[in-house]
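Every protein chain but one is kept in place in this view of the complex.
The first chain written gets the first letter, and so on, giving A, B and C; residue counts start at 1 in each chain.
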Amino acid sequence: MRTINLIATGGTIEKVYSEQSGVVLNSDRKIGHYLELLRLPDCEVHVIPLLNKDSLEMTSEDRVKLASEMRRLLPEGHPIVITHGTDTIMETGLYVQKAFPDLQVPVVLTGAMTPLGFEGSDGLQNLTESLMAARLLGPGVFVVMHGQVFPTDHVCKNRELATFVWTEPA
Amino acid sequence: MRTINLIATGGTIEKVYSEQSGVVLNSDRKIGHYLELLRLPDCEVHVIPLLNKDSLEMTSEDRVKLASEMRRLLPEGHPIVITHGTDTIMETGLYVQKAFPDLQVPVVLTGAMTPLGFEGSDGLQNLTESLMAARLLGPGVFVVMHGQVFPTDHVCKNRELATFVWTEPA
Amino acid sequence: MRTINLIATGGTIEKVYSEQSGVVLNSDRKIGHYLELLRLPDCEVHVIPLLNKDSLEMTSEDRVKLASEMRRLLPEGHPIVITHGTDTIMETGLYVQKAFPDLQVPVVLTGAMTPLGFEGSDGLQNLTESLMAARLLGPGVFVVMHGQVFPTDHVCKNRELATFVWTEPA
Partner (left out) sequence: MRTINLIATGGTIEKVYSEQSGVVLNSDRKIGHYLELLRLPDCEVHVIPLLNKDSLEMTSEDRVKLASEMRRLLPEGHPIVITHGTDTIMETGLYVQKAFPDLQVPVVLTGAMTPLGFEGSDGLQNLTESLMAARLLGPGVFVVMHGQVFPTDHVCKNRELATFVWTEPA
């Protein structure tokens, strides 16, 4: 049995619609429920609910907290998937890449443009792809979304196209 | 073949999630698409897209416009379903009741707490129930939602319970 | 709080796909799960799982069993919904009508052309409509499906159109 550690930090992928306020926000957790819809007979996905916030509100302390959690998990030798808001997923990816220059496993960041369970959501697709990519990729930090695999220093969000595209490292 | 005239005014039932802004809002129309999921072999539902706004933003002019459209449709002798935001559905119901004291057909107002197509949405349930109620009810103005049928002057929204409940007329 | 008694007898509406045999069949129950998707704040639906079979295999003994269950439930004074296979729903409807000539509540028979949960299923629509019709109809035996309400002695299945249509009583 393989293991993948999935660190959930919130973001659009895990937003819910609030009937009281009429807005979408990060409150309850969703990843666990949607993972149960996938059949993964040889793989245990261990979900770690670290944060639940819009990535525009993610602070330096939050990223330190993420790195601290990763430091705890990496010695287990399992791939890591991080669900994250798309607005600052690149910043977090670069931060992780810098914090862990000698990764022995793939770290895959993913998210969604539309929350899990909303019509037309890309969340389950991205989650499915990320788990497959985490099995097949070598060590490194990647963003996986919409069938695409980017090294974290070659990706940027294209808001107009509602997806991610290749870019040159700064 | 029967006919039901459905006047769409917006409200939560027809809200969409905007990937650009991260909010839910009334922009595209949804009712027509979801009606196609229903099998209604002996009934033609004629959708009239009158407005597309949050019912908190509905003005007196909007209600005059609604009454004007109803005045055009009522001589056809068909039931009318009105999809509407839940926040002011009672105001509109009472307005319609006052404007048309001699209705010969049922007028059914409905809406949703969660937009059509979002997980856990009550939109398709309410739409299905309203079309059935429009067939079975006699003349009058009703709010139909969550398996319930209220005369429009006996209903109020209970935000805490996220539904509608009976109330005494003012 | 209202009560509706729902007697489940199987039929297509409750069929499941068997991965072992590659066929659809009546084995597990489904009605309870799908009812939970509906919001019915003022109504308790009491599900009685009586039978779980294709209606072509329904025997005289099965109909006697159904009538016996109804005899037990009717004194409660609540509407009854019966989920049933479509192939012999009329026979059962006529049997019920004959067995209970003095009904004080509506008895609504319904079913589906495609099982609950399969793409394009009419099951949840029919279930939703039946619960609404059970609230609004007067005493009698009815078949409710596809937005239509038939007295049980005026309906027949039209296999070609995959729905039910009006017919003259024999």
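The definition used in the following text is that contacts are C-beta pairs under 8 Å (C-beta built on N, C-alpha and C of every residue); 3 or more make two chains touch, one makes a residue touch a chain.
Quick caveat: nothing in here was measured; it's all calculated off a predicted structure.
**Student:** Of the chains that are displayed, which are in contact with the missing one across the whole complex?
**Tutor:** A, C
**Student:** Which residue from C:Thr12, C:Thr83 or C:Thr110 sits in contact with the chain not drawn here?
**Tutor:** C:Thr12
**Student:** Even though one chain is hidden, which residues of chain C still touch it in the full complex?
**Tutor:** 12, 17, 19-20, 22-24, 54, 113-120, 159, 162
**Student:** State which residues belonging to chain A touch the missing partner chain.
**Tutor:** Residues 37-43, 122, 125, 128-129, 131-133, 135-137, 144, 146-149, 161, 163 of chain A touch the chain that is not shown.
By definition in this document, only the chains that are shown with their structure count from here on.
**Student:** Go ahead and name the chain pair joined by the largest number of contacting C-beta pairs.
**Tutor:** Per-pair contact counts point to B-C as the maximum.
**Student:** From chain B, which chain is the farthest off, judged by mean CA positions?
**Tutor:** Chain A.
**Student:** Roughly how many whole angstrom separate the Cα centroids of chain A and chain C?
**Tutor:** It comes to 45 Å between the two C-alpha centres.
**Student:** If you average the CA atoms of chain A and of chain B, how many Å lie between those two points?
**Tutor:** 39
**Student:** I'd like to verify one number: the distance from the centre of chain B to the centre of chain C, where each centre is the average of its C-alpha atoms, in whole angstrom.
**Tutor:** 28
**Student:** Check each residue of chain B and list the ones that touch at least two other chains.
**Tutor:** Counting only residues that touch two or more other chains, chain B contributes 113.
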